[in-house]
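Dropping the structure in here first, questions after.
Only one protein chain is missing from this complex, and each of the others stays in its spot.
So, subunit A:
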Amino acid sequence: MQKFFSNKKLIILMVILIVTFGLLAVTVNIRDNKDTPPVVQQVGNDVVSVVGGVFAYPTNAVKNASSEFSDLYNTYTENKHLKARIDELAQNQAKLKVVQDENKKLKQELKLDGTLTDYTTVNASVLSRSPSSWQSYLTINRGSSSGLKKNMPVMSGKGLIGRIIEVDKISSKVELISTNNELNDKFASEILDDNSNAVTGVVSRYDSASGKLVMENVNSTKGIKKGQRIITSGLGGRTPRGLYIGKVYGIKKDNYGMTNSVYITPAAELRNFTVVTVIKSSVSGEE
């Protein structure tokens, strides 16, 4: 025994190995199974994020300014296009208002408190993005004190961008939909078509070569056309129904010709935004 413990370098190496794998295993377990990380880590992350906000706000301002500058070039054509759409929009808005009122009344009649389409929103601004290749996380400046919980979906202006993966007191991490992680970020979704037969599936993968999201486990491919819109279906209980994901790009069979995958062009341009919206579902799924 005396001889074994006398080799100091060997002992140090052994301790380093044990500590590394111990720490990694414990933190991965906590992230996967617990709702929040340990208090020490929460406080640490919050302090770091508060100080980080000092640097993030000027960066976001520059980012906004630069995207406005590039918008200026497209203004003329965009204006033309938008003018064509605007009449339609006003009509749709009026219709939506009427339908919403009607829906509310009908729900009262039926004594329905909350359905899958009910949700409230919280806005947050982005502080930074992880310089990491496999954890594509955004850090945002709202946390459990604003009522955020793990697994809430997050949208940017145009569409779904991801899901909350870690909640601290006043900051949290958002895992982007483009992460290639086997365990998380799956969204139960459905394709909106003109007929009433709903095509449902799970948006489970991101194809980094083409930049498309992939919807798998599709129940039928009948009637799927390019350009149809895809929303979350609300099945599964974690995500409310009706969040816009993107448009159908095409259908591809897998290598064995067994299952069909629908490729989706994501709606959210995942570059030029500085503010995100967290969706709080009114109906909670089973814990």
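One rule holds for everything that comes next: a contact is a pair of C-beta atoms (placed from the backbone, for glycine too) under 8 Å apart; a residue touches a chain by one contact, two chains touch by 3 or more; residues count from 1.
Simple rule for what comes next: contacts and distances are computed from a predicted model.
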Open item on the list: Suppose you had to identify the omitted chain by its UniProt name; would it be "Cation:proton antiporter", "Cytochrome c oxidase subunit 1", "Catalase-related peroxidase" or "Rod shape-determining protein MreD"?
Closed with: "Rod shape-determining protein MreD"
Open item on the list: Among A:62, A:112 or A:275, which one touches the chain that has been omitted from the display?
Closed with: A:62
- [ ] Pick out which of A:139, A:189 or A:281 touches the chain that's been left out of the picture.
- [x] A:139
Task: Residues of subunit A in contact with the chain not shown - done: 16, 19-25, 27-28, 31, 37, 41, 44-45, 48-49, 51-52, 55-56, 59, 62-63, 126-139, 165-166, 173, 176, 178, 180-182, 208-209, 211, 266, 269-271
